[in-house]
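The complex is shown incomplete by one protein chain, all other protein chains being positioned as in the whole.
Entry: chain A
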């Protein structure tokens, strides 16, 4: 039986002040790097997905803004013949949570880096990683963990094997649970079962840091993924020397969260002791072409509602304001 706990949090004085302070500080960080704010309407008329808070405006089914990236992409594709290269946003999104204890109304700050499709993306990806690396200090988090992944490490082998959608979904669900044995169970006697299980084991290797890329040597798709591996290697080389003291870096080859959206490098920010990621993002090169624009893009979103919860339950993780 589905559990529904509608949750529209009222923020009292301290939390409201903290939200305002964090929003201002993060937007200032983004503005200093050339990201200009866009504020898409709270009401979206795009095709409304399941989980959105829907209502009728006359005869039209509309929904409260459920995702900033989708809202901004619609706005940009409609209003700009050429892409603005750096966009920031702040505000609330509304969607039914996957986990019943999460809020429906969530506060976010984020950014999108948009480029023409023929422009190389490596520098933009590193730029976003550097920006995200600055976020813990802005928020006053004593320690944080940056996870670097790449959606293509799973996407491309699944596409190469042409798995039926149901089977591909089962493989992704198994990887999401970090369970290589589940990949094997899901594939049964499929001809690609051996290859994809070996690939899953390589992705879930215990190696860490730059060494973790060596785990791909054991994958049957090592050649197919050579470009992604080089890209990750270059990103690590650029990031490691400037890693702030308060930040640990982990390479997460098996990151499959948002795999139906992300197409390349992914970023996630955690804090030691946090139960949920505090920021997430990555490259999503397919969205703008679907909207008729030859642009590529990447971005990340800082989940301020989760940070507010964390500050309430684990104040020891934050520096005093």
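Basically, a residue touches a chain if its C-beta (ideal position, glycine included) is under 8 Å from a C-beta of that chain, and two chains touch if they have at least 3 such contacts; residues count from 1.
Simple rule for what comes next: contacts and distances are computed from a predicted model.
Per UniProt, the protein behind the absent chain is "ATP phosphoribosyltransferase"; the candidates were "ATP phosphoribosyltransferase", "Acyl-CoA dehydrogenase", "Molybdopterin synthase sulfur carrier subunit" or "Stage 0 sporulation protein KD". In the complete complex, the hidden chain is touched by one of A:178, A:214 or A:237, namely A:178. The chain that is not drawn here is touched, among residues A:49, A:273 or A:294, by A:273.
Touching residues on chain A toward the chain that is not drawn are 98-99, 101, 145, 147, 176-179, 181-182, 250, 252, 270-277, 316.
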